[in-house]
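Have a look at the structure below before the remarks.
A protein chain is absent from this complex, but the other protein chains hold their places.
A, B and C label the chains in the order they appear, each numbered from 1.
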Amino acid sequence: MSTFGTIFRVTTFGESHGIGVGCIVDGVPPNMELTEADVQPQLTRRRPGQSALTTQRNEGDVVQILSGVENGRTLGTPLAMMVKNQDQRKFDYASVSTAPRPGHADYTYQVKYGTRASSGGGRASARETIARVAAGAVAEKWLDQEHGTKVVCWVSSIMDIDLPRDVALALENNPPTREDIDTIGTLVEVLPAASDKQDQGYFIDKDGHKYSLSDGSPLGNKAEAGGTEFTEGKKLYTRCPHAPTAARMCARIQLLRTQEDSTGGVATCVVSGVPVGLGEPCFDKLEAELAKAMMSIPATKGFEIGSGFAGMRMRGSEHNDCFAAAGNGLLRCETNNAGGTLGGISSGENIVMRVAIKAASSISQPQETCTFDGEKHTLSTVGRHDPCVLPRAPPLLEGMAAITIADACMRQRARTGAPLKTLPQVDRKRKHDEVTK
Amino acid sequence: MSTFGTIFRVTTFGESHGIGVGCIVDGVPPNMELTEADVQPQLTRRRPGQSALTTQRNEGDVVQILSGVENGRTLGTPLAMMVKNQDQRKFDYASVSTAPRPGHADYTYQVKYGTRASSGGGRASARETIARVAAGAVAEKWLDQEHGTKVVCWVSSIMDIDLPRDVALALENNPPTREDIDTIGTLVEVLPAASDKQDQGYFIDKDGHKYSLSDGSPLGNKAEAGGTEFTEGKKLYTRCPHAPTAARMCARIQLLRTQEDSTGGVATCVVSGVPVGLGEPCFDKLEAELAKAMMSIPATKGFEIGSGFAGMRMRGSEHNDCFAAAGNGLLRCETNNAGGTLGGISSGENIVMRVAIKAASSISQPQETCTFDGEKHTLSTVGRHDPCVLPRAPPLLEGMAAITIADACMRQRARTGAPLKTLPQVDRKRKHDEVTK
Amino acid sequence: MSTFGTIFRVTTFGESHGIGVGCIVDGVPPNMELTEADVQPQLTRRRPGQSALTTQRNEGDVVQILSGVENGRTLGTPLAMMVKNQDQRKFDYASVSTAPRPGHADYTYQVKYGTRASSGGGRASARETIARVAAGAVAEKWLDQEHGTKVVCWVSSIMDIDLPRDVALALENNPPTREDIDTIGTLVEVLPAASDKQDQGYFIDKDGHKYSLSDGSPLGNKAEAGGTEFTEGKKLYTRCPHAPTAARMCARIQLLRTQEDSTGGVATCVVSGVPVGLGEPCFDKLEAELAKAMMSIPATKGFEIGSGFAGMRMRGSEHNDCFAAAGNGLLRCETNNAGGTLGGISSGENIVMRVAIKAASSISQPQETCTFDGEKHTLSTVGRHDPCVLPRAPPLLEGMAAITIADACMRQRARTGAPLKTLPQVDRKRKHDEVTK
Partner (left out) sequence: MSTFGTIFRVTTFGESHGIGVGCIVDGVPPNMELTEADVQPQLTRRRPGQSALTTQRNEGDVVQILSGVENGRTLGTPLAMMVKNQDQRKFDYASVSTAPRPGHADYTYQVKYGTRASSGGGRASARETIARVAAGAVAEKWLDQEHGTKVVCWVSSIMDIDLPRDVALALENNPPTREDIDTIGTLVEVLPAASDKQDQGYFIDKDGHKYSLSDGSPLGNKAEAGGTEFTEGKKLYTRCPHAPTAARMCARIQLLRTQEDSTGGVATCVVSGVPVGLGEPCFDKLEAELAKAMMSIPATKGFEIGSGFAGMRMRGSEHNDCFAAAGNGLLRCETNNAGGTLGGISSGENIVMRVAIKAASSISQPQETCTFDGEKHTLSTVGRHDPCVLPRAPPLLEGMAAITIADACMRQRARTGAPLKTLPQVDRKRKHDEVTK
């Protein structure tokens, strides 16, 4: 159903083409400073139309807090938030009333409920996720304030383009900031004015590196870092915090766009500064709750924690993470194949998750399928479709991770009635810049 | 916590070295024929010591029904079941009282609860899963009776040994029976009597094919199918229903045993005959509940459904499953990249899941770790350890899948108040035998 | 917390002086016709200012459906509804910032949350109940449509004025309609124009009977039924469907108003046409869920079902309800001391509940209490207060009863997967009119 969590509990509502979408967040700790300004940034990050279109949709997805806050502080009562659907123009209804769209939920909704939202994806639309992002922003703020816990997510693969293995690992150990993810992962498409010189265009990153439009490979020349070409150009967000990989992703996405096709990818989400002792065996293990949280996100097809599927090829003697003193009475894992939990309980190490997201189901090319009545039918859905949703996924995964961890903290506090502990900050000099270039 | 499910609801109890383990299953439909004989077979399949040791432990893990059944039929009241811990001899306590075992939950339990079972894995032990298997057997029986739904699980990878891709796919489309899994996946290790001729031994499958002891590669010669060598030999269960792959797995496991090491693998679980319309968006999507169910199992590190992580490399035009008439008013998906759900709701197609299970954490070789107090310590745990738990995993995954699907059926019935529908049986001639040889 | 129900599940939000109050109703069956017009009437019935003030607040408490409905039919997705707080003028803050109001929740909220809504009752205000009434209206519509189940509630006692015992019993057996409750229970206060002839005023009921202003005793004279005096006068709603008792209640309430005091009473709620078999022992018995529902309503101090507290004085031989054939394969209870349940499961007979509601805590007269800091303090809260909230309680109790019964129906459907049954309508000639005069 539409409620998630035991103590910190989120209930959402809203269809894609109705009045709006929103949520009630119950169990928000009282006396926390909170205004719309704490929630809006993540909503803005998940908004469609950021890439190359940012200014046109600048006004979109504005959140309003309806209850639970007074004079800028939470009351401990249910926090209701709503985002109006400004773009209520009807979806291309004719195209989907006859035949269920392959890869979409039109058919299963129809069978399950005996009806479905006639005007678009309804509840199965990505628009539903706005409410999760809003609730997640509240959870995140509390986690950070209370325990110094940070949640970040980035794009690690798009189609067959993966972050180099060493970069991926370095990022998991020393997660980048959101600012890094947003800036390093953003390229500008620079096209010459004359249309006959299109092949002289390139992508450029914030540091002035240029990349081929056709496949994202590095070009020798380098422009001024953050120069006017960059700041004034049409931005392509990838949220992959490694510019050379991001460039290849940009090229691939633009190619798919011209082909009226789409693809998927993998997002990596890391939670650091996690209190030790979270998770409630034997069914509500922390990774079980996180798996549910992530797999409840539209289009997800896989979840892994720590070593994941690759790890099952390791030997026990390699996979076991040995312990060492952490310095504040706690222990530390010297490696993190476990990905931050042991026996379903957080160890304090970074929780490292990867989520597989399938190719966007909405494509413009015709598909040979059948109608709701079983008659053969060629389905063509007009409209601009997003070739890859990955770049918009991070705020959503961050939100769901934060909601899950916050709830786990509160459940553990119910048990102990005592402060939770986190591992001391390790002085791992951020080697991020070296690694990611 | 230790309760799973909304309407069909399982609550478990029991530590590894206490009086016993068991469960209360609430929400069991009344008037269902049920005795211990319905539950015991799956418990027997998960029992340790089957491989090459079967007769020695033949009496183990006997379930008793304590309530909820009268005259062989369920009453609709809570069904309590218990399995006594016959082997209560104390665990090698001294070895783990000083230092937490790497890869185990000793440390996190200690921090979370401020205590832990001193006599072994306690609640984090695999023994906890007995209660799930027992409850799962009840769910399975109901699903089969009510909807013809079948749940099977097999081992598809151990370490780097994978089922060939085409075999894997054929099995997912036409899942084998449990009998197939148990017989095709079982090999006998035939050793010559004289110890100096050890290198003349071989593995033999039920059809009489022989395989190398060193790496499982096929040997040219063939014996009588199901002959005395097979029926009287020491059996090695793999639960991988493809004998050539199973042979390689056996060789690998036996090697790891001599090396005092362990490894992991992947189990594939398929549910067929699933009613259409199960799953409760937006948070209790069917795949989300299944992911939670599977990731709550000890040692799991990853979950995928349908195309999974590999699928994210596909194009939308390839990944989308187009529809066709199914013949009873329902539609069918012509491919099954989705893995049986759309938008979190079952489509009626096979639900195909894969679960990554890490290397067994218990290894005999010494490990450089530290004590609970943070002092450096070399940990050696004596005792015979299982180099790979995968062969024992299928009854457990089947049980958790069945519990999840049964609960989803009941939740959907609450909505409709009407019978649920499944896809008509397709006359897919079982090509299993050709494929798997 | 702010969620109620298992399958039909209501989550509410909103403080008394914020933007608005509302709810998300999850689990609403799809394909049900539903618009704001189905919800508004009950909201209008609970609205303050109906009595003698109706026209001044005519615009208040307008509900808007935000999601879950398309083209006038439910989608099966979460139904969100909101009522804006039109009257956001600040509460008399100064009077309550220093000292917690006796009988109110100011103090306990402050201790529990470490804060409280500074601008009035916040979440503890009666305004919170709007969301319950809205959700209840949806539950009621479904119950009536699906099973012919009806929920009504009336005022049976105010202070020491009780419905005569025989009238009370007759109403419980043959519950009146809401229209009866609203019309029979409404009197008009007729005052002569000249203020020095105030003692010549009277109350008049819809049938033209007149009653003393001082104590509600009948006056001999009778006016035209529903005459202009009645239709144009200032109406006093009691929701006690027995005019002579209602008249006494009106006199008492008006007296308390002049005394700046308040009082409480008892409301009786009856659900008829209840399917047999609802309620989930052993903890979620139907009466247990109903008790929780009712005792979660502000100001309630007691709950009883069937014979209630008086019944404990009966002998078993009197109290036991013997059975008889009902005519459709079901049995009927010949008496209804049980109040519609046996062993926590509905028997199909009327569910008869009585709820004690304490005197309104807000009174204008000074109270000797202390400040939040423990200093002695004389508290005087200015403003017009309602001397008795009972007349506004019925829509709220009806709503909570309907939500509880609807949820119980769905839980039972999950078990059976079969239609639920109700007792056949008994041709009990409505003796209501005779009885109630």
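One rule holds for everything that comes next: a residue touches a chain if its C-beta (ideal position, glycine included) is under 8 Å from a C-beta of that chain, and two chains touch if they have at least 3 such contacts.
These numbers were taken from a predicted model, which means no experiment stands behind them.
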Residue, one of C:Thr12, C:Gln254 or C:Ser272, that touches the chain absent here: C:Thr12
Among C:Asp182, C:Asp205 or C:Glu304, exactly one should touch the missing chain; which is it? C:Glu304
Residue among C:Gly68, C:Pro100 or C:Pro395 that touches the chain left out of view: C:Pro100
Considering the entire assembly, which residues of chain B contact the chain that has been omitted? 1-3, 9, 11-15, 18-22, 24, 26-27, 30-31, 64, 66-68, 70-71, 73, 75-80, 82, 112-119, 122-123
Extract the touching residues of chain A with respect to the undisplayed chain. 6-7, 27, 29-30, 76-77, 146, 281, 410-411, 413-420
What chain C residues would touch the chain not displayed? 1-4, 12, 99-100, 102-105, 107-109, 111-114, 123-124, 128, 157, 159-160, 256, 261-266, 276-285, 287-296, 298, 300-309, 311-326, 329-331, 337-339, 341-347, 354, 356-363, 365, 367-370, 372, 374-376, 412, 415-416, 421
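FYI, only the chains that are shown with their structure count from here on.
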Check the residue numbers that chain B and chain C use where they touch, and answer same if over half are used by both copies, otherwise different. same
Note to self: chain A rotates onto chain B (CA fit) by an angle, in degrees and to the nearest 5, of 180
Determine the centre-to-centre distance between chain A and chain B, using the mean Cα coordinates as centres, and give it in whole Å. 31
Between chain B and chain C, what distance separates the C-alpha centroids? Give it in angstrom. 53
So chain A residues touching two or more other chains come to 1-3, 12, 112-114, 123
